[in-house]
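Here it is: the structure, laid out below.
With one protein chain held back, the other chains of the complex are shown just where they sit.
To keep things simple, chains are lettered A, B, C and D as they appear, and every chain counts its residues starting from 1.
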Amino acid sequence: MSTRNAIRHAATAPAVLPVATFIGLLILWELACRLFAIPSYVLPSPSRIMGGFGAVDAARWFAHVWSTFRVAMMGFLLSIVISLPIAIALARSEVFSRAVYPILVVIQSTPVVAIAPIIIVVMGAGDLPRVVITCLITFFPLVVSTTTGLLATPPELIELSRSLRAPVWREITQIRLPYAVPYIFSALKISVTLSVIGAVVAEFVAAEKGLGYFIQFSTSMFQIQQAWSGLVVLVLLSLSLFQAVNLIQRVFFPWSIARQSR
Amino acid sequence: MSTRNAIRHAATAPAVLPVATFIGLLILWELACRLFAIPSYVLPSPSRIMGGFGAVDAARWFAHVWSTFRVAMMGFLLSIVISLPIAIALARSEVFSRAVYPILVVIQSTPVVAIAPIIIVVMGAGDLPRVVITCLITFFPLVVSTTTGLLATPPELIELSRSLRAPVWREITQIRLPYAVPYIFSALKISVTLSVIGAVVAEFVAAEKGLGYFIQFSTSMFQIQQAWSGLVVLVLLSLSLFQAVNLIQRVFFPWSIARQSR
Amino acid sequence: ADAVTFQLDWLPGGDKAPIYVCIDQGFCEQAGLDVTINGGRGSSEAVTKLATGVSDIGIADIGALMAARATENVPVTAVMSVFNKGPHAFYSLDGNGIETAEDVAGKEIATSPFTSSNVFLPLVLGEVGLSEDDIALTKADPGALGPMLMTGAVDGIIAWMTDVSRYTGQAEEVGKEIVVIPWSDAGLELYSASMIASDSFLAEKPDVARRFVEAYKKSIEFSIENPAEAAQSVANMVPELNAENVEGSLRDTLVLIDNEVTERDGLGVLLPERLAATWARVAEAQGLDASALDPETMVDRSFLPGTM
Amino acid sequence: MQTPPAISFQDLGQCFETRSGRIEALRGVEFDVVRHEFVAVLGPSGCGKSTLLRLIAGLLEPTSGRVEVFGSSVKEPRDDVGIVFQKPTLLPWATIEDNVCFPARHKRGRVGANERTRARDLLDMVGLKGFEKRLPNELSGGMQQRVGIARALFMRPDILLMDEPFSALDALTREEMGLELLRIWEAEPKTVLFITHSISEAVLLADRVIVMSARPGRVIEDIKVPLPRPRGLETSNAQVMNDFSAHLRSLLVAPRAA
Partner (left out) sequence: MQTPPAISFQDLGQCFETRSGRIEALRGVEFDVVRHEFVAVLGPSGCGKSTLLRLIAGLLEPTSGRVEVFGSSVKEPRDDVGIVFQKPTLLPWATIEDNVCFPARHKRGRVGANERTRARDLLDMVGLKGFEKRLPNELSGGMQQRVGIARALFMRPDILLMDEPFSALDALTREEMGLELLRIWEAEPKTVLFITHSISEAVLLADRVIVMSARPGRVIEDIKVPLPRPRGLETSNAQVMNDFSAHLRSLLVAPRAA
């Protein structure tokens, strides 16, 4: 009951304002396009973009969205699964940290397109390379923020844990991780939007469907309105995932959200 | 004297281990390439990549590195300059936060390639569009982390500030921002590597020089070793920038680095 | 000298040699032109840059211009053909059992996701009595196609004729031999890369445009006669390229510029029938309404020297 | 009376709403503190003393009744009020001296040379000479508490609110600090509201002692201390003091026993 209420409250209350902002911006955009007669191959007006939605049928749209969503989610979850242990190891061991951090930076800063051939040769052209590419793009913020968070725990609480002679992993799970929760969620918010970007980039590299593919394909066919309609859907997907992360934090970790103090 | 010492210490001590790791990895890589006879257009061995450096002369290399570095830095600094006020506004005002956050997510999750034509048409072909693209890719982690950090300040200290009736901006600069420093540096580390990625992506979209252009160009010309040598330089650039951020934190904000507790 | 911004449809390379020849060999200067080259990222992007006036004149696939004219009515016009054949081809390795276009049936073929070849694929398959269902198609980054072919991950790939020497080089490294099947041989007759220009440039500086087209044509002829020197010109201007590689791809490219069609129709000519056939193919391939565009409205042949 | 009291509570009530129900912290609190009076507040743990202080400081709004300072209702913090918080509340990245100067830096953006001298004098006064350049986490609990006291005195507030300022101090330091406080109070008269758990400290320092009941906190005794000023260490042994302390003690025991 209380959890359900929390969900309902968290889900509805903040929706009004952003929706209003968006509608306002859409109107401005439409007006700008009309007033300045911006050619639609530069920036189509919202009303023309609406037309782009008709380009393919609902089932096809769904297939594109589902494909991008699936890859983004798998990459995102994979990067969470990978980042947590890495972050814990980085926080625990100075030596590991010095040896491994630079390697992570190298991985993070390698442009995916440059290594796409190897990834595809090694992993084929299925979902796997796309999930891996998404994960490569997503994991770094999670590792950095989680590590920082794990190290930010107040020393008194670490002394408490040490004085109890608890196994190290409990110090991590029961003290450091809860303390790192604000850091972790801050990284999750960054990473979840990056995961969509990652899926899109992966579709540029290897795919026959997905929103990134659709946008790029439409652009290469000079179907500008269609490309923009794909972009709109993509952005909505990203927003929903971002809000989902927010909602999870509000419902399950309400104490981790600092209240406004004024 | 003490600051200089701190710089020297921070700069030299941690260098040995990562260098050792790197040399180890290079040897493994070379061996793997030779043992499994990996064709050089899939993954060239380090020794062959070295050959790629001879493709263009030092002056040309410098021009590429400088171009990428300049764009990355300008984009990075611009995103810092932009993110801080946005983060402060987001932390201060619930209303602003609700109205603006979704817009930031939209900007963050729009693939640059999809809007590159507009950016170029609107901003011409100079450095500006590249700096803007870099900034678009870089700013989001900074905004999210800084906002989280600003809100994570212990309520007692905020009460102290309120009891002193200080102007709000001093509450922010003297209490909230110092508290947010670990969050901010965690974001700076993420963003500085993203800024290199951003510059590279911008060069993919519009440029005649820079390391990203060089890599893409070499790849499309099937000059794989040359592409990899560009990649190596790019990764070194990224690593240096990352270490520079680390160094700045160590020297100027030593208290913000949580010590290992065991 | 009059300033002209020239738009490439992709990065510099041997296939773009004429514009470098024009500058490096002084043809542009002789014509009183000061040419700046803008790199490009695909034909559609090049069309957009011309339409918005970022560049004056350039090279792009005429199919992209046709699609752009049909859907958005962009103010860009074609003035000259450069490739009078489609550059698309199947590549395979000796021993993979692909010798003609018919042989791709039942094979695994890789292509890059956004190449214009993909739209023509059903048509060329149709010419040999196949459909897309008869092949297993994978889409992957262009850089991965060669490695996929050489490592045996796929039986064949779809790539351009301009890259024959490069794929040959890759095959040699693993001791294999390449098989190339141009789609034009399988019946796909069309114009592809063409010189296109923004309407405002043509209207405001017709004289400059005419001089440019003439100088460019001269450069093409020079490249045909002196491929090695032409390649050197490219390498002079683009230090990242070496003359040897450039010459290889220039020679590959010349097949599309100087061939039996050129012999028959003349260099740079856009014949109405072949143009109409190209549009018919493009419309069919991209699912556009064939009546949405009269291809004659998008060409202006008056800038090509010797035609008027 | 012509001049309004320095602090005045009128039928003050305070409730906290929490996840797991409401807590009534204060109920019907009503008393005045005259200008330059030194008032001590005693009461059982959790009875609402800190809450009372936060209400005067303008850090909390009363859920019912009024809090007035110098005749005007408290809507927000005031410049003329200095606070010693129950927790030390120091800036972990600033040196001890910078922590003491913090009010100046925070209010006006800069710290003058005089102010630095004043901060060092105050630190000397609270027995922390030599610790000016240390960081808070290098100090013991009692030392941190003394830094908080120095900081509150730094701006020479008219009204000084002190929440168990001496609780982490040993008996001797405690007495020294108490007498130092009296000295300051006599030299620069100010209104002091002093929360403490020590009956003898309340009696030694205050003009008046307010005794509060257990939660919800109400005033159960409001009584003048019948000892002459100036007071000193010898006061603590006086017979009057002992009797008075016994009375307060009985008051503090009574409500619980009831």
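Just so we're on the same page, a residue touches a chain if its C-beta (ideal position, glycine included) is under 8 Å from a C-beta of that chain, and two chains touch if they have at least 3 such contacts.
Predicted model, so just to flag it, every value in this text is computed and none were measured.
Across the entire complex, contacts from the unshown chain go to A, D. Between the chain not shown and the residues D:S8, D:N99 or D:S198, the one that touches is D:S198. Per the touch definition above, the residue from D:R174, D:K190, D:R218 or D:R231 contacting the chain not shown is D:R174. Between the chain not shown and the residues D:I7, D:L26 or D:L42, the one that touches is D:L42. Of the listed positions D:A6, D:L139 or D:I159, the one in contact with the omitted chain in the full complex is D:L139. Contact residues of subunit D toward the unshown chain are 16, 18-20, 23, 42-46, 49-50, 86-87, 127, 133-135, 138-143, 146, 164, 167-174, 197-199, 249, 252-253, 256. Think of the hidden chain as still there; on subunit A it touches residues 156-157, 159-166, 170-171, 174-175, 178, 255-256.
Convention: only the chains that are shown with their structure count from here on.
The minimum number of touch steps separating subunit C from subunit D is 2.
Taking the mean of the C-alpha atoms as each chain's centre, subunit A and subunit C sit 38 Å apart. Computed centre separation for the pair subunit A/subunit B is 18 angstrom, with centres defined by C-alpha atoms. Across the assembly, subunit D contributes no residue that touches 2 or more other chains.
Among the residues of subunit B, those touching two or more other chains are numbered 41-42, 117, 121, 162, 204, 216, 219. Taken pairwise by the contact criterion, the protein chains fit none of the simple patterns, being neither a path, a ring, a star nor fully connected. Here the touching chains pair up as A-B, A-C, B-C, B-D.
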